[in-house]
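Every protein chain except one is present and positioned as in the full complex.
Think of it as A and B in the order they're written, each chain with its own count starting at 1.
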Amino acid sequence: MQTLNSYAPEIIRIVIAVVGATVLVFGNALVMGYMERKLAGHFQRRTGPMEVGFHGILQLVIDGIKLMSKQLVIPAKADKPLYMLAPIVSFGPVFLPLLVIPFSDRIQAFDLDVGLLFILAIAAINVLAILVAGWASNNKYSMFGAFRAVAQNVAYEIPMLLSLLAIVFMTNTFSLRGIVEAQNVWFIVLQPVAFLIYLVCMVAETNRAPFDLPEAESELTAGFLTEYGGMGFSLFMMAEYTNMFIVCSIATVFFLGGTSGIPLPYFEYTGIIWFLLKVYLLMFFLVWIRWTYPRTRFDQLMNLCWKYLLPFSLVNLLITAVVVKL
Amino acid sequence: MKAYFSELFTGAWSLILGLKVTLKALFSPVVTVQYPRQKIDVTPNYRGHIDLIKDPETGTHRCITCGMCMRDCPSDCIYLEGEKREGVKGKVLTLYTLDYTKCSHCGACVEVCPTQALEYCDDYEVAGFAREDFHYDLLKRVEERE
Partner (left out) sequence: MNVDVLEDERQHHFVLNMGPQHPSTHGVLRVLLKMEGEYVLEAQPVLGYVHRCHERIGEFKPAKSFMPNTARMDYLGALIYNQGYAMLLERAAGIEVPQRAEYIRVITSELNRIQSHLLWYGAYLLDLGAFTPIMYTFDDREHILDILEDVCGSRLTYCYSRVGGVCKDIDDKFIERTRTFIERLRGRFPMYEELVNGNVILQKRMKTVGHYTPEMCARYGVTGPLLRSTGVAYDLRKAEPYSVYPEFDFEVPLEQDGDAWAAFNVRYREIEQSLRIIEQALDKLPEGEVMASKVPKKLKLPQGDYNCSVEAPRGELSYYLVSDGSDIPYRIKVRTPSYSNLSVVPELCKGMLISDVVTSMGGLDLVIPEIDR
């Protein structure tokens, strides 16, 4: 029987992991929010926030305080328990995938053997949260947004999984650490089609433009977020930013070699710098797409998935299977 | 079948061209000005509210109290009064108020004045807390002008 003393290192490790995940979630929301607003400004030939702090660095902090201090208004006939539950269901599970991602050689909370399946399963909970939010708001616009979100998210999970499965065929393991270690050559070189398919699915899964119909501002006046203000809204937004971080980290792990890069001292720990650099490069790409393209129509979105992405990902999988077998 | 692939490639190429445009804009200078920390000069022809001109020779306004501006204004925002004083030919202006909340910036008053006594002011930062902030007393203003 093991004594408490021998459990202690494990408990300390778990505590550090949870604290690290929390810091990452809130830190990412701050950095990403600021980056998005500044980049949006410069894409539109204007400056972004400039007033609060030096060139607006403290803007997100002040926004967080503002959102926390707002009155929580619940619509009269809304389903109150479900209405309060939806942001929590959206924001709660968002910490879990961060515990499985290999940030560097030594920084990883748990190395699950089925890491990829775990992450995809957790990412699917977001759909439930959106549906609950749309239903509980007692508003036709929110309902519209929720229906669209469900159809879109469920449809785009399939090409996402298939393109990642091609990588799994090559490396024979679902564990994220294993995939990082198996990349002598980055997989983006060996599987460019899978990377492109995954990029498109990434944008659709996180409900970002040009696929942001659930929160289509000019058609549906904010979709399922219409009735949420203050803290509920900020929880949804933080969940969205963290989802972006997670899908970008999966892309980095699977296609861009994880933490590989020019060696730095103490590389087991400082490899995280390369990892974060690659993740934020992909996030820049997401922001860039958002501010360039108009929104697709809903049936065109589904057409894109079923008629273009799915055949290509199936063919890619088949070719990979054949090549691996030989 | 051929249309499927050609549509895919032309579509993807058009998307990449669009990305190039926004990337170029990212590295271009901004075209906005951080108001109120920086301000742009307003052209002197801007039509703000009207002011009586202070004639440099006589040191006062040129209004002869004919009332043409009051009659011609489409929005009824000018009110003036004059009185006859002994020894002075014609009427003397005693009150000239402008209700700027009703002005439509048409310029009829400036154009119809026979002595060209009115001009536009280029004050564009007009914001106040009460309607009375914009009931201008032009006679007092012309005496305070230099």
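Annotations
Throughout what follows, a residue touches a chain if its C-beta (ideal position, glycine included) is under 8 Å from a C-beta of that chain, and two chains touch if they have at least 3 such contacts.
Nothing here was measured: the structure is a model prediction, and the numbers come from that model.
Not every partner is drawn; the one left out touches chain B at residues 10-12, 14-15, 17-18, 20-22, 25, 31, 43, 45-47, 72-75, 104-108, 111-112, 120. With the whole complex as reference, residues 40, 43-46, 140-141, 144, 209-210, 212, 216-219, 221, 290-300 of chain A touch the missing chain.
We take it that only the chains that are shown with their structure count from here on.
Per-chain Cα centroids separate chain A from chain B by 50 Å.
Considering their complex, residues 8, 15, 18-19, 21-23, 25-26, 28-32, 34 of chain B touch chain A.
Of all residues in chain A, those touching chain B in their complex are 39, 41-47, 50, 288-289, 291-293, 308.
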